[in-house]
Each structure stands twice: as C-alpha cells, then as structure tokens.
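Apart from one protein chain that is not included, each protein chain of the complex appears where it belongs.
Up next, chain A:
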Amino acid sequence: MSIVTVQLGQCGNQIGFEVFDALNTDSHCPQGLCSKRENEAYQASCKERFFSEEENGVPIARAVLVDMEPKVTSQTLSKAAQSGRWKYGQHSCFCQKQGSGNNWAYGYSVHGPRHEEAIMNLIQKEVEKCDSLSGFFIIMSMAGGTGSGLGAFVTQNLQDQYSNSLKMNQIIWPYGTGEVIVQNYNSVLTLSHLYRSSDALLVHENDALHKICAKLMNIKQISFSDINQVLAHQLGSVFQPTYSVEGSCHYRRNPLGDLMENLVPHPEFKMLGIRNIPQMSENSLAYSTFTWAGLLKHLRQMLISNSKMEEGIDWQVRPPLSGLPTFGKVSLNRELHFNTSIANLVILRGKDVHSADLGGFKDPALYTSWLEPIHAVNVWKTQRAFSKYEKSAALVSNSQFLLKPLDTIVGKAWNMFASKAYIHQYTKFGIEEEDFLDSFALLEQVVASYCNL
C-alpha cells in the first residue's frame, strides 16, 4: 500500500525533499548486509510505498507540493531533478504568488477556501496513481502561516473527503526562542485543529534536532539542511519497510495502519515522538561498533528520562516501584522526571537482529495502568540494515514526552492573548477571540490528560 505525502510551506517542502532523498538513497544502498533477493524485496517495498515509476526508470515521489509563494517549491523541484536519482512529478506542485505572512488565519481562512479545489484535485490525482492507499503523510511546521494554517485546512478536507484513509501529520515544533513572534498563537491554533481532524501527530522539535547536530553529528555551523537531514534519517528508520509476520523477504504492506494500530489506542492521546540510536557523523561511524544490549539499554533510558539523544542521558531517573503512585501524577510545577508511556514501538534493523532482547521495554512500570504491556509494546525486527548503520534502533512512542513543551507553548500563548497583542491580525481574517478560547480549552484538556497518566 502507498503513502501520499503532502508537503506544505517552506518547512514542509524543504523537509519533504530530504525525506524522499534519504529513503531513495537508503533503498539503493549496497551495504544492506543481506542477500540480494532480500535487498530487492526491500527496494520494491520502499518503492511501492513512496515512489511511482516513470518511463526512463527515474522514480517519481508520491508527493504533492503546496506553497503560497514560488521560491521554495521551485528550488525543491529542481534539487530533486538535479540529483538524477529520483524526482517529483511535473504537475505535482501548487503554488501562488504571495505567501501567508506567518498568519494562521490567512492560511486557514483565505488561502484554504480559495485554493481548496485545486489542491484537493492534485491530491486526488496522486491517490489515483496508487494501487491501494495506506494513507496520507502531511509535513508542515506550526510556527508559520502556510504550513500551519493551510495545513490544518487541508487535513480537515482530507478527513472529509477520504474518511476511510489514515492521516499522519509530521509537525515541526519551533525553537523555544522564536523563529516567528506569533509562533505560539499559530501553534495553538494548529494543534487544536489537528487534534480534531488528524489520526496521529508525529512531532519533531527543532531544539532537539539542533542539539543532535551539535553534539552527536559534530557539525560546527548548523544549517537547516543539516537539521532536516537528521529528521529525514529518523523518519526513514521508521518508514522504511519492515518484516511482516512471515519474515524474510516479506514486508509489511500497511505502514500507516500498522503504526496507528500499535501506537494510538485512544483518540485523546495522539502525540508521537521518535528516538533513534545510534546517530552520528559518517566519520565516527567507521570507528564504532555496537551491541544490541548496549543500544537498547540506552534507548530505554532515553525513553524513561525523556532524553532525545544518546548523550547527556540522566541515568538517575528510574521507573516508579510498582504499588506506589507514579511521579507522573505530580503537578507540573515540579520537574517531570519520569516519562510514562502509553504505547511503544521498537523498530530494529541490522545484523543479528533476532538476538536482541527487549525485556527492558516490557516492564509494566514504564506504562500507564490502563494498558497491559503486552498490548502496549510492539517490536518490529528486520535484517536489512538501514543507511550504513550495521545496527540501528528506532523507538516511536506515545508518551508524556511532549507534555512540558506543550504546556510551555500554551502558557506563552495565553500570556500574549491576555494582552490582546497581535489579535487584530487574526480577527482581520475571520479568526475571532472565541476561536482562540476554544483552542486553548482543547489543549488544556490534552495537557491534563497527559499529566494524569
């Protein structure tokens, strides 16, 4: 089954390019550490999910590019074409002349309705190219105007028009010290709308990705391109094919369905995060060896202590002893030390993958009480290595990891809202104060729900 990707705004398009590039490069990587037949099955599965075939053998990404001003999309299209290894469809791009001005209301209430038909038509064409549709992957940022506002509008439309298909939104959480001054307003409005219309929100924080680039990849002058490549690597480690029950040469057919089934048991809890191990620069890779035991031990502690990377992990944090109340129920005023999970999915790729022991993840103390560990944990093992890493593990989790950032954004937006600053820019385009209040109420509810896990 195939995934149709919708890339929205500058951020969405820049990331989308890196994602398809990473997927394509990995699937053609000769160091798969497995048999030729295995490799071919992997490639075919990746292709089915993300690329359609062109006459002269250059795969075309199953993607629709949307932006309200032309610079970024034209850059993205030409970068892909220049690579020679894959490209975007010639007519898969929709853009306008004047952007959304970082205004969620403009993206949602003006651009949305105005271009609804054109955008949905493009998506429809892409869907028709698929033999069968697993669902939609929507890449967008929360801080700006197009990704956030138009992204929310498009997701709503997808829910109406393709009610049987799944939608996963890849959201970029902006840097804490602003990229955009009204980013907290835009984020609050986006999250509240997506919570109603999307099936799962896969969140990546710019601050976390930045730290990975600085500490793990040792990049001195970090550019957005570097950050996007780390993100693409993480997404690739999740979305590349994995074995189905039948094992070797048989890969799962429904990536989005399988992900949602394992990770989103309850509609109140939709926020997912990815952690990846190991993550390092290519130069360091040549000198490193790993054991599954070591990797998994670190990954587990990353989960529990809510660390986003394998450096600087707080080893003091321990799961609460069973029978005693979990720390998670403490009010937000104190540091939330222990990260309670609802569900976890561990994806292992590489050498000797069958010897990896995941007992540590099945400890009931890690999880909230209303789900048995046997339902809360899932493991996918694949022999084919990912992107030159002899062994790699990815953890997709639905946990309290986003609780503090979410609470922070809501708090800042609330403070700004109380002073009514910038509100006139939103009411100008039809987003009234009541809409803000509704959004705040919904997110306070989400914060409370995660807090009480």
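Throughout what follows, contacts are C-beta pairs under 8 Å (C-beta built on N, C-alpha and C of every residue); 3 or more make two chains touch, one makes a residue touch a chain; residues count from 1.
Methods note: contacts and distances are computed from a predicted model.
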Inset, instruction - Could you check which of "Presenilin", "Sodium/hydrogen exchanger", "DLRB2 protein" or "Tubulin epsilon chain" matches the UniProt name for the chain that's left out? - result: "Tubulin epsilon chain"
Inset, instruction - Among A:Asp314, A:Asp352 or A:Glu444, single out the residue that touches the unshown chain. - result: A:Glu444
Inset, instruction - Can you work out which residue in A:Ile3, A:Leu23 or A:Val72 touches the chain that's missing from view? - result: A:Val72
Inset, instruction - Would you mind spotting which of A:Pro113, A:Gly178 or A:Gly430 touches the chain that isn't drawn? - result: A:Gly178
Legend entry - Touch list for chain A against the chain that is not drawn: 10, 14, 69-72, 75, 97-103, 145, 175-182, 210, 213-214, 219-225, 227, 410-412, 414-416, 418-422, 424-425, 437, 440-441, 444-445, 448, 452
